[in-house]
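Dropping the structure in here first, questions after.
Only one protein chain is missing; all other protein chains are in place.
Letters are used for the chains, namely A, B and C, taken in the order the chains are written, and counting of residues starts over at 1 for each.
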Amino acid sequence: MAMIRKVLVANRGEVAVRIIRACRELGLRTVAVYSDADRAALHVRLADEAYRVGPAPAGESYLSIANIIDAAVRSEADSVHPGYGFLAENPRFAQACLETGLTFVGPDYETIRLLGDKVEARRFMRAAGVPIVPGSDEHPGKDIVSAAERLGYPLLIKATAGGGGKGMRLVRTPEELGPALELARREAKSAFGDDTVYLERIVQGARHIEFQILGDSYGNVIHLGDRECSIQRRHQKIIEETPSRALTGELRHRMGEVALLAGRSAQYTSAGTVEFLLDGDGNFYFLEVNPRLQVEHAVSEMVTGLDIVKEQLRVAAGRRLRYRQEDIRIRGWAIECRILAEDPYANFAPSTGKVTGVYEPAGPGIRVESGVYDGFEVTPYYDSLISKIVAWGETRGDAIMRMLRALDEFRIAGIKTNIPFCQQLFNSPSFIGGQFDTSFLEQRFSLSTKRRQAQEMVAAVAATYVEHMKRGLRPGGGDAATPGSAWRRVGRVEAVSG
Amino acid sequence: MAMIRKVLVANRGEVAVRIIRACRELGLRTVAVYSDADRAALHVRLADEAYRVGPAPAGESYLSIANIIDAAVRSEADSVHPGYGFLAENPRFAQACLETGLTFVGPDYETIRLLGDKVEARRFMRAAGVPIVPGSDEHPGKDIVSAAERLGYPLLIKATAGGGGKGMRLVRTPEELGPALELARREAKSAFGDDTVYLERIVQGARHIEFQILGDSYGNVIHLGDRECSIQRRHQKIIEETPSRALTGELRHRMGEVALLAGRSAQYTSAGTVEFLLDGDGNFYFLEVNPRLQVEHAVSEMVTGLDIVKEQLRVAAGRRLRYRQEDIRIRGWAIECRILAEDPYANFAPSTGKVTGVYEPAGPGIRVESGVYDGFEVTPYYDSLISKIVAWGETRGDAIMRMLRALDEFRIAGIKTNIPFCQQLFNSPSFIGGQFDTSFLEQRFSLSTKRRQAQEMVAAVAATYVEHMKRGLRPGGGDAATPGSAWRRVGRVEAVSG
Amino acid sequence: MKYVVSVEGDQHQIEIEGSTVLMDGRPLELDVRQIGDLPLYSMLLDNESTEVSVEEDGRFRYSVMLAGELYSVSVRPAGTQPAADRSLHLASDNVVRAPMPGLVTAAPVQVGDRVAAGQVLVVLESMKMENPLPAPAEGVVHQVHVAVGDSVEKNQPVVTLKYDQENVAARDDGGE
Partner (left out) sequence: MKYVVSVEGDQHQIEIEGSTVLMDGRPLELDVRQIGDLPLYSMLLDNESTEVSVEEDGRFRYSVMLAGELYSVSVRPAGTQPAADRSLHLASDNVVRAPMPGLVTAAPVQVGDRVAAGQVLVVLESMKMENPLPAPAEGVVHQVHVAVGDSVEKNQPVVTLKYDQENVAARDDGGE
């Protein structure tokens, strides 16, 4: 395989920044691509070169294979990293890269096609002896409605090209099926440009457990342990952690072996994720393999010390994995929280606008992966994920306390985020006790509205203060424009360094 | 010993923030203290309570034992963490806390007195069989000038109450002695309120190697490995790393044993640092023990996974160390870079003023400990340390590449910093090759002024652009107020999310 | 200066005089600093340090975010009437506005339809998600301002409803 010297990052937001950072740390040149909505985005600012690939809507820019390939050619990049989402799981894109002489940083396109097509993947894994969840795809002939009858309600609509919960819908009754199919297909279309869907039976009380795998072109496949991602809203993961509270050492070992079996039988190269559902009795079912970097890959990096993106780049350059399974040692616990531009007090409606101020947490055990900065414009065109906080601790308790500390420090003005929601989540006894499954968030958790006298008093004073200042009343001869200085003695500092 | 529930942090800046974070993660209530210069400082914003302890000058606020104790009493704190600098090594402060019924988070005051007085400490360690550097204190009777003659030039003036390079001066010739003594005494006075100094012989080509130790009240003392801090300017550490390139496994073991000997013979509790000078022949000499948290403690945390501040709080509450020496495992490499508010292009003159914008690096392997934010005022009253970047990597090379990546991302407007200087330092072959000693920075390194045609062209265009915009010329019908929008097509984004 | 302040429905008398606040008669020391020019305030209230974000949402009305909880507060100078406030509040509520910019992917209701509280009026696609905009209360569709395929800006009116008075009252109490 070819030498990698210049990498085009076919993505945006925090993951593009993440990949650019890995490239810089390897001394590789980076090429960013941007839509008209992202000219001043962080990934453009941090890259060595940047090329416009179209207008704001993803379909005309980040999802345009022609425009991305064109940028790669113009920039004379020798390789392309797709990140996650957009074209990451599109086999035609991987193939187009190959045919243009570009090294695609990911598995080869046949593997992507096989695994990207969830129905194909399920057939393949079943053949390889991996247990799967019953679904409409097992009897392809039948129409989807009778398939639904056979599987029974509630059931799940999934996009064949799916991932990240996009195009996924829960259906409780036959009446809901029609409208839900319509919504799911429209979402799938806009997210993947493919509206094919299928049905899966719901595994009651299931937890979402996945394994991070890494493979090279010499048949070596290892895994970096498990991740639990059961905390989901609208089938979108919000909190992920490793290791999972739900696994015994024995169960973890067995699932790990199955993950390796899945990876080896697919002759998997690069980084991927094998997803399972785990029911209350310790039975697990193969869900899918995500043939790409995963949003939550960072938690695995925190406990293993590996840099998954750098390893992707190395194996893409034809080098062998630098690790054998026995080299992988898990230290401590890591939890990720996704910060979304959504208003938890308005049914999680997307929140867009200019970020007028942001302070992101830092310090011991806290890693932030973010695409925002002071002045950044959050637009309606893309995913609402603006930042990820990863907290590491010696124990799960330490990690949770760190995460709460970090969420408490987070300041962002100009847009609404799900931070208050996450704070309550990390404070909930069920989460702290590890007592949850994939239905927890939507069925057994809601934003508290409990009264706190002390805080209400502070809130009352704060609002009164602002109203008071607005009225231009200036106690102590202060200045309403900068209320701060209206109070207390003015320290020598103003005099000296004003 | 007493239970710890509410901790007063008798410090400011990044270390106060660091300690507050550790307390929050342990569920402890925090009390900040502030001078008039720091009302809106980060440590005040993040604490649960905050008390004013005086005007801006440290002597009247952060160095005022009476005011700090008063704040502790008023806030009903049960314990005090001194951080580093200010009163951290003042035995009278530790004693005052004890007598007020406050748990002092650090060694007991006799130990601080013994070790804080560098001359006392050297006598004690010599007696314990630890090799020390020849100095004027070995013949206390003699006057300082004749002592200088006996030791020979060049030599070093050190503050007896010293630390952090304050009150330290290099003297090359007898003529320099007088003026240097004057400066050193004045600095020592303003930094520690004590102007006593002594002389030490210079160990030529020495490297600064130190060991992080931790002790509890039950006689257990462990070390967390070595740190190399040879990169210094004006006797102030700028870059620290662990492990040191200079130590063989055997030498590391021997020095570690001596560090433990020093700690045990002083019946050391809490966190401390045993500093050595290491000459080219592998001889090492005891320098001093810093009986407090060290600025560079974070690098040891990164490779061991421990939280030193939390462990300080635990042992202060009378608990046993949670680790035995054999539990300590070093993973990878960690390097710290101190970001100082100094102008490297104006002989490192302190730079003060309002931080009008700041973007601090983040992402994999990067930990930032900072006290600044957008709108923060950097005043002339305190240390110029505004932020610390710690980079972790699987190897030293990985850590250096990460640090360079992080420094490259750092943006700060409103004040000058030493970042360009540090960038060149991490790029220098000597540093990368590990070929340096404590004299490296001042004798064999200088800010490059090498020409870079490509960059000069970009700089020329940038300045021309700004001048052009200033003149209100608006190509493409743009708007000079926001030059950005003056260029290129205006994407649909402006139309939609304005 | 005296104010009548209601938080989540509870009424308080608050007086601000210099750096002293009288909270229902109880004196507290107040020291506030605005962070940059953000709606963010570092407050010391009898030395308790909190950082609150205060955003105005309507005359006399504020949303205060504090320690991960949202409080809606109304503040009016002692003596003035809350009436003006309410009427303003009411008027604005006839119009259902887009909570975010996006693309209209469905508009199932017609002028004259009677809709129940929570019934979907319009579906907006934004950030790759379908966002149904529900009716805030039972009422009749007075106007539909958008059609499928339109891209709307934040706060752009999408549907105007007509309510019966009792619903409004009920909703307002709920909204406090």
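Just so we're on the same page, a residue touches a chain if its C-beta (ideal position, glycine included) is under 8 Å from a C-beta of that chain, and two chains touch if they have at least 3 such contacts.
It should be emphasised that the depicted structure is a prediction, and the values quoted were computed from it without experimental measurement.
Across the whole complex, the hidden chain's contacts among the shown chains comprise A, B. Summary of contacts with the chain left out: across B:Arg39, B:His81 or B:Lys166, the touching residue is B:Lys166. Touch with the chain omitted from the figure is made, among A:Lys6, A:Arg39, A:Lys189 or A:Arg234, by A:Arg39. Among A:Ala47, A:Val378 or A:Leu441, only A:Ala47 touches the chain left out of the display.
Although one chain is not displayed, subunit A still touches it through residues 32, 39-40, 44-51, 74-75, 373-375, 496-498.
The chain not shown here touches subunit B at positions 166, 183, 186-187, 190-191, 234, 341, 343, 345-346, 349-353, 356-357, 379-384, 407-408, 411, 413, 419-420, 423-424, 451-452, 455-468, 471, 473, 475-476, 482-484, 486-488.
Methods note: only the chains that are shown with their structure count from here on.
Spacing of subunit A relative to subunit C, judged by their CA centroids, is 31 angstrom. Here the CA centre of subunit B is 47 Å from the CA centre of subunit C.
Centre to centre, using the average C-alpha position, subunit A and subunit B are separated by 36 Å.
Shown for subunit C are the residues that touch two or more other chains, namely 31, 33, 35-36, 48, 51, 101, 154. In subunit B, the residues touching two or more other chains are 39-40, 46, 373-374, 496-497.
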